[in-house]
Every structure is written in structure tokens, then in C-alpha cells.
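After the C-alpha cells below, expect a handful of questions from me.
Up next is chain A:
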Amino acid sequence: GSSDAGSNAATGSANAATGSANAATESASAGTTSSSSSGDMIKVGIINNDPNESGYRTANDKDMKNTFTEANGYEASFAYSLKNDEQITAAQKFIQDGVDYLLLSAADTAGWDSVLKDAQDAGIRVILFDRTIDADESLYEASIVSDMAKEGQTAVDWLKSQNLSEYNIIHLQGVMGSAAQQGRTGALDDAAANDGFNLVTQQTAEWNAEKAQQIVQSVIDAGTPFNVIYAENDDMAKGAVAALDKANISHGVGKDVIVMGFDCNKWALEELKAGNWNYDGQCNPFQASYIDDIIKKLENGETISEKTIIMDEKGFDATTITQEDVDNYGI
Partner candidate 1 sequence: MSNEKKVEKGNKNFLSGLFRQQIFIPIAALIILAVFNLIADPSFFKITLGYNSAGDPVLSGYLMTILDYGSELAILAIGMTLVTAASGGQDISVGAAIAIAGSVILRVLCGTNSRPDTLQAPIIVAFLVACVVAMLFGAFNGALVAYFKIQPMVATLILYTAGRSIAAWINNNELPIVSDPTFSYFGGFIPGIPIPTPFFIAAVCVLVIFLVLKFTTLGLYTQSVGINENSSKLNGLNPTFIKFLTFVILGLCVAVAALIKVSRLSSINYSVIAKDIEMDAILAVALGGNSLSGGKFNMAASILGAYVIQFLTTTLYKFDVQSDALPAYKAVVVILLVVLSTPKVREWLSAFGKKLKQGKAVKEVG
Partner candidate 2 sequence: MKNIHKSFPGVRALRGVDFHLNKGEIHALMGENGAGKSTLIKVLTGVYSKDEGQIFIDGNDKAVSIHSPQEAQKLGISTVYQEITLCPNLSVAENMYIGRSNKIYQNWKKMNEDADKILQNLDIPAKASQQLASCSIAVQQMVAIARAVDMDCKVLILDEPTSSLDEQEVTKLFGLMRDLKARGVGIIFVTHFLDQVYEVCDKITVMRDGSLVGEYAIKDLPRVQLVSKMLGKELDDLSDIKGEQPTEQKTENGEPLFETKDLCSDAGIKPFDFYIKKGEVNGFTGLLGSGRSECVRAIFGADRVIGGTVKKNGKQVKINKPLDAMRCGIGYLPEDRKRDGIVGDLSVRENIILALQVLRGFFHPISKAEANKFADEYIKLLDIKTASAETPIKSLSGGNQQKVILARWLLTHPEYLILDEPTRGIDVGTKVDIQKLVLKLASEGMSVTFISSETDEMLRTCSRLVVMRDRKVVGELSGEDLTQTKIMSTIAGGESKHE
């Protein structure tokens, strides 16, 4: 995966829209004893994806590291893997190690039930960040995620607002099945069905710039006309642009091809500002402070009012972006 700051598209967004209907009345899973173990340090086990997969992930990991420090009263252990089964194994290990909280950004939405049940049995509280999972809500305390469907919708709405005479779109998808891919693809698929957008090609480049470059190259070689590149993350947009540059196809503000990406990497926003790209959708990786809040509340025996917290996110247009935006929102 990559920039797929994934949340489960379907349920996540529904909850989000209504501002989290489940005013979760201190779910049973919160455990009976809220007294933290031994008082001084709170032990957290953090399971994340490998930070070198993308700029998004690097920022996310840094944020976690900066928050869960000893100075803040935490004793944190980290485990990284892009593979779901390795993550599950790590979770089992943390459970045996007896951490107080398990913070989890799952590689895959599926397959987590039994581990989380084990955690619950062992009195360990679970907080999901970045990606939701396909498991019963009672199994975790909270989930702090992005709303991918909304991100996609914002982007597609922006695209509609460009009022092009025709829409011939190269659609570069992320790893199939990831929450980010599902959310961002969903919005575009709808538009293709309802607004007559033409998808010249719809291919997964698996968050991988090299693959994106080859896919776009292939479309160029075939001579099929297109005027939009909708890439589900910045890396793939970059790969696409590299192919365009090679073939002398102009792109950016007022040029032949509109380039769209997601994640708001700093370098991507700079491209935006330079007018080489047209749109970048934000995907906010800074969840640590929210988690910190929740843990503090739980430690004080308070209840969590919203089980699902949706991150605040925007979309940027090349024509309106400012240097400030680049500095503030670039990751």
C-alpha cells in the first residue's frame, strides 16, 4: 500500500457524515478497570505500516514517534510491516508483552477479529488509526481515520467544476481493495456512470510510480487521446507526469492534460504551485494527537463520545494554492 491512509470506505463514511451517530456509551469493551497499570508509564504497542512506503506514511510515523515519547508519559514499542499476517503476529506478541494500549494501522481490512478478541480478553485496549478494519466495533475503543470516499468526492467535484468539453481520463488506482483505493475509485466510477466521464484506461499501478509510468506510456504509445490523469496518490501522478514529459504532452494549468493526485506531499504541492499539476487532495496523516487525547481520557476514566473520528481534509487547486498552504499542509 502507500498513501492509502485508509479507512473503511462504506461504514466509515456513513458514520462520519452523521458526525458519528454512535455516541458510544462506554462500550463494554472499555474494560472494567480503568486504572492504568503501575501508574507511571503507559505502555503502548504501535503497529504501523513500513514508513518507507510513502511520504504519507513517513509523516504519519514521525508524528506517532513525536507524540508517544517518554516525556509524554509513554513507553512505546513499534512494529512495522506491510504484511497483514506479520502485523497480526506482532499484535499477538504485544498482547503477550502486556501493553496497555494497542495502536493499529492495519495493512488489510480483514482478518483481525480473533486477535482483537484476545486483546480484549487480556484487558488491552485497542485504538485504530489511519485505517479502519472490518471487525466488530465493540472490539476497539476508537478509530481515527480519513474519509477516503469524501476525499474522492471532493476531487471529482473539483474535476466536474472544470467544465471540460469532454472527459477522457486515465485512472491510476492504488492497491486493489485498500480503503484508499476503494474510496477514491468509488467517486470516479460514479461520475463515469452518471456524468459521462470516459475512462480511457482504469488500471492499478499499486501506488507505484514506475508502474504508473508504464501504464501511461502504453496509452500514449497506443495513441488514444486523453486529457485527465486521475492518480490515487502523488507517487503515481508523478510517474504519469514522467511519461507525459517524455512524450511532449503538456500538463498542468491551462495545458493539455489535467493532473490530479492525493496525499499532499510537499513536493506535490510545489508542483501544484508551479502549475505543473492541477489538483491534490489532502490525506491527513497527523492522528497522534487525537490518539493521545483519547488515551488521556480513558486513563481518567472518561468515556469516549465519538468512536470514529474523521480527519479534517481539503483539496487544493493549482490556481488558488498559496505558499502558506504548501508549508502548512505539505507532508
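By our rule, a residue touches a chain if its C-beta (ideal position, glycine included) is under 8 Å from a C-beta of that chain, and two chains touch if they have at least 3 such contacts; residues count from 1.
The candidates were selected such that all candidates are chains of the complex that A comes from, given by their letters.
Every value quoted in this text rests on a predicted model; they were computed, and no experiment measured them.
Novice: Pick the one that touches chain A in this complex: which of 1 or 2 is it?
Specialist: The candidate that touches chain A in this complex is 1.
Novice: What does chain A use to touch candidate 1 in their complex?
Specialist: That would be residues 2, 50-55, 58, 61, 82, 176, 201, 203-211, 213-215, 217-218, 220-223, 235, 238-239, 242, 245-248, 250, 265-267 of chain A.
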